[in-house]
Structure formats: C-alpha cells, structure tokens
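This report concerns only the one structure given below.
One protein chain omitted, others in place.
Presenting chain A:
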Amino acid sequence: MKNFFRIFSLAILGILTQACNNSDNSQGKKSGALASNVAERVYVAPGEHDEFYAFLSGGYSGNLLVYGLPSGRMFKEIPVFSQFPTNGYGYSEETTPMLNTSHGFIPWGDAHHPDISQTNGETDGRWVFINENNTPRIARISLETFETEEIIEIPHSAGNHSSSFVTENTEYVVAGTRFSVPYPQKDMPIEEMKGNFKGPLTFIAVDDKGGMSIDFQLKMPGFNYDLSHPGRGDSHGWFFFTTYNTEEAHTMQEVNASQNDKDFIAAVNWKKIQEYVKNGGGKEIDAEYAHNVFDHKTHNATSTMKKKVLTVDPREVEGAVFFMPTPKSPHGCDVDPSGEYIIGNGKLSTDLTVHSFSKMIKAIENEDFEGEAYDIPILSFESTLGGTVKEGGLGPLHTEFDGKGNAYTTFFISSEVVKWKLGTWEVLDRQPAYYSVGHNMIPGGNSRKPDGKYMISMNKITKDRYLPTGPELEHSAQLYDISGDKMELLLDFPTHGEPHYAAAIRADKVKPNSRKIYRLDENEHKYAATSEDETKMVREGNEVHVYMTTVRSHFSPDNLEGIKVGDKVYFHVTNLEQDFDVPHGFAMIGANTSELLIMPGQTKTITWEPKREGIWPFYCTDFCSALHQEMQGYVRVSSKNAKVPLKWTLDGE
C-alpha cells in the first residue's frame, strides 16, 4: 500500500513536472508564434498584392519610388527631375524638354515631398505631386501611367522646400521658399539681406486634367519657409507654413538663425487671396520659368517659357496673413484630420506646440496681437495655443495622424517615434527608430481620412541595419503596426536616395486605373511608324530620320545603309506590340546618349552621331521573347563623301 502511494505521488510529481515542462514549452512556442506572427503581418504571398501603394521620395536621386505596404517591396523607380538612362528619360528627344528650366537643361534634381491629389479631403489616386528643392520646380506624376506628365518651375524662389502640398480638393498645390532671396533677383551685397530679401509662397492652380498654372505668388518677408500643410474641414481655405531664421541671418545660420526663442507659423487665408486675385488684385511682374508638359498621344514633351507672374503683397489683402509665434525653429507643420490642430514641431526643443484653429480665428476677431512683422500682425502666443506635448522626446520634426485621435511625432535627436493623444496631449507610447528618423508617414495621414493601420519612419542614418556596403549606404525605413494601443515594429527595409517624405494610398484606389499599354491607334507622334509598311529613312541635310518599328522579335528595318560619318541619326522607334508588359529596348553602339525602353504603342527617339566608317550593330536590350537574342540589326556607315544611297530593308525587302 505504501509502495502504491509512493508510486502514486511520484506519478503526480511526474505529471506536475511534465506540466511545468509543458508550460515552459508553450512559453517558448508563444514567443516563436509571436515572431512568426510579425512575419505574417508583412508577408505578402507570391503573386498576391500589397494593401497600399507608397510613394517615397527618391531625394537626391531626383526620382519617385513606388513601394508596396506592408511588404516593403519596391515596384518602380519613376524618373522625375533626373535623367534616367534605364528608359531614356531625359536623354530621348521626347523627354529632354521635361528637364528644361530658365537655367537651361538640368540633368538632376533633389526631390522631397510627394503628396497625392485629394477630393473632399481624401486621397483620390489621380496624381502624385513632388517638389524639387534645388532649382525650384513642382512635378505631377500620373497614377494611370506612373510617368511624369508635367513639371512647372517656380520663379523668384530658392530652396523649394515647404512644397508640394495640396489643398482639400486639389484646388492648389503650394510651393514655398526656404532660402529667402532678392525678389525679383538682383545684384546686391549679401549683408544687406535683412528686410530686402523675400520668401515668396507660390499657389499653383490645378485644373481637372491636372494641368498646373501659377495663380499667384505671395510676397512674404524674407524668412525661411520650411514646411507647410493645408487646413482641412473648418480650416479648409487656410494654409500653414513654419518658418525659421526670422532673425534673417545670412551667414552661419546654424547659430545666427537659432537666436530667437520663437519663430512663426504663417497662417495664410488663400481663399481670401484667391478672391482678391479674381477681382483683379495683385500685380503682374516679370518672371522667367519653364512649364513642361508631356502628352501621351504625341509621346512628346513641350517646354514653354513663361514671362509673367502675378504677385500679391500680403499687406494689401485685409485679414489674409497672420503669424503665430512658435517656439524653437519649428520644422514640420502638420494639421490633424479634423483641421482644428496645427502642430509646430520645434526641432530644437523637447516639446511640441499645438495651435488651435478655432482659437486662432477668435484671436483674429479680438485682434489679440502682440506686434507686427513687416506690417503682418503677430497673434499673441497664448491666444492661439491649443496645448503643448511635454517631454515627447528630443528634436521633434514631423507629425502624422491615425484618424483615431492620435498623433505620431518623429524625434530626430532621440531617434524615436512617439505616439500621443490629441486634446489631452499625453504621451502614450514611444518606439525607437533606426536611426535618426526624419519624416514618418501614415497612408492618408495628411488627409481627413487616414488609414491608421501602418506607419513608416524614414531614417537618415543606416549604419548597421543591413549587410554593410562600404561607406555609402542607402537609407532605411521601418514599418510599424499602429492598429493597437502600442506601436509595433514589423519590418525594416532599405530605400533609395533620401526619402524625405512619402505618401500612401489604398491600392484599390489606384490599381484598376493603371494602364497596360499605349494604344497604337492613338499614337500621334510625328515620326511614328504604326506598321512595318510605314518604316523609312529620310535625309534632311546631315540629319537622317529613321522610322523604325519593333515587334517580337525583329526591328524593321534591320539593315540600314546610306549613313555617313558626320551625320546625326535620329532613331524614331515605335513598339508595335499591343500586349501588356512587352517592352522592347533599343541600343546603338557608340551612342553618346542612352538606350531606349519603349512600351507597347509608344514611340521614342534617340540620336546617334557615327564617328567612324563601318558596319555598326544595334540590338534590343529588353529580353522580349525567345528570339530576343536575334533581335538585332546593322547600320552601314560610309565616308563623308560617299555616294551610297539611303536603303532600308528587312529580310531583303
């Protein structure tokens, strides 16, 4: 009996131990399960599609990058402000006008802040706008073709940084001036900057088809207009710009522009100015700026040089512009989905200053001013203050919103993302960013209706996040799940160039509109050959135009004769395919340009100036079919004075 108990108790002990072991196991499994759960949340199975399109600025690459979220996969690099030999953008005859400016052809740009067009305060998936900081320009990219369709230069501006943000119904896309300059430009001593430089803010009207034209330019005091965002909801009709260097220092700004305890957020009532301008207000002044438009029918860009711009003195429009004092050289200027709160991210501070729109309106009514700056009223700090987020972190830069009453601010110096509550201003959560985060982005986070599921942080420093690639590294981004109370880091992925800012949209708003081909029967290119019967060669002096076609798997013509040393040969190549994803490439030995990558139905042109006699081959660069390797041809180049007639053939015909 004793033995029985002994065995029984041992057995119990055994079960208990077993149970303990089990619980240990399940603990272990739990963390394993959690880890795999994180992977599952960013895993988009082969062949399946992401939930969001994200458009990340390519920064100093000058381009726009298309990513999928939550996977972090890159789909496309869209050339915007820089030459792109991959497809011939900025090299082909059709696209070089896109990079024309009042300074001539510029092969490179510094892209910063993409913003998606909006209707009724929601992203609508028609276009992405993006600004070029260095030679001030704004571009519009179509989300049907995912190509740059229009670029407009901003005259009288420098450092086009507080750009390219759109109003609630895409009435305007707005461009600011970060480096104040003489207005208009003139030769003068730099040290006489104070009071003599200006920081124009440019309001570009956008028509139903996306066409951009400068409506007016607001001649603002020569501060540095850093970032901006439109009002929405009740504050629709206003635009807010952060400023720094209200000291108007012209040298060693690092120190000299950081002396004032407070700079300003400029509140601009653009509806008032729009009306003023409609009624004949403002003054037309001389300007010189390029307006470049790409047409998908002619497959050609045209560049027009504009000569006039309408300028508005803010002091002449009653109640149009006010300054709200904001501490510590504010950087980001973000407006919450309701339009009530305007967040000034004081980048040299630990606190965030939140202005209240309704208080601002009241303060304006009560004329609660604490002074004037160049005759523009400064509202008293207390009168517009909605609240302060205390001790959020160090060095706040940008804030985005989840549409559920929470805001997410990046802190560059303390390298973290901080979640806080609108209204109570309490800090709810903080997560590290790797490293030194600049912008963050929530899909639709700058609209009335954000999709508060994911957030990405875009970081300035990469260091050890990936396998090292020498001293020069791509930047990194992190994806957080923000659907719960706490932010959860899900994914780390490299980006291209410097993705200052990004914009994202639900994929179903864009995907059905994405074009598959260009229709050959709509091709109105002057040099198109829309069938092999139309192919030919035409000599005009020393210029030879080759009307060429591509189809799987040959060029027509593929034997060209009669070209002479010293000629300039224009290859106008039309892709006759009308099938999705069948591009053909064209590369010519010794061309001082680039290749062409021609989409179905498109015509593109590249030039070639043969320098030596001989038989010179060209070929298709895109593996188009099983007979791709055979897709090649020859050009015979004869001496300068040769009498070889032009002859173009395919298969001897």
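Everything below uses one rule, namely that a residue touches a chain if its C-beta (ideal position, glycine included) is under 8 Å from a C-beta of that chain, and two chains touch if they have at least 3 such contacts; residues count from 1.
Criterion: contacts and distances are computed from a predicted model.
Q: UniProt name of the unshown chain, from "Branched-chain amino acid ABC transporter permease", "Copper chaperone NosL", "PQQ-dependent catabolism-associated beta-propeller protein" or "Formate dehydrogenase, gamma subunit"?
A: So, among "Branched-chain amino acid ABC transporter permease", "Copper chaperone NosL", "PQQ-dependent catabolism-associated beta-propeller protein" or "Formate dehydrogenase, gamma subunit", the name matching the hidden chain's UniProt entry is "Copper chaperone NosL".
Q: Just to verify: which one of A:D187, A:E365, A:D464 or A:D579 makes contact with the chain not shown?
A: Touches the omitted chain: A:D579.
Q: Write down which of A:A39, A:V538 or A:L627 is the residue touching the left-out chain.
A: Checking each option in A:A39, A:V538 or A:L627, the one touching the absent chain turns out to be A:L627.
Q: Tell me which of A:L64, A:I78, A:A287 or A:V551 is the one touching the absent chain.
A: A:V551
Q: Using the document's contact rule, name the residues of chain A that touch the chain not shown here.
A: 517, 551-552, 577-580, 626-627
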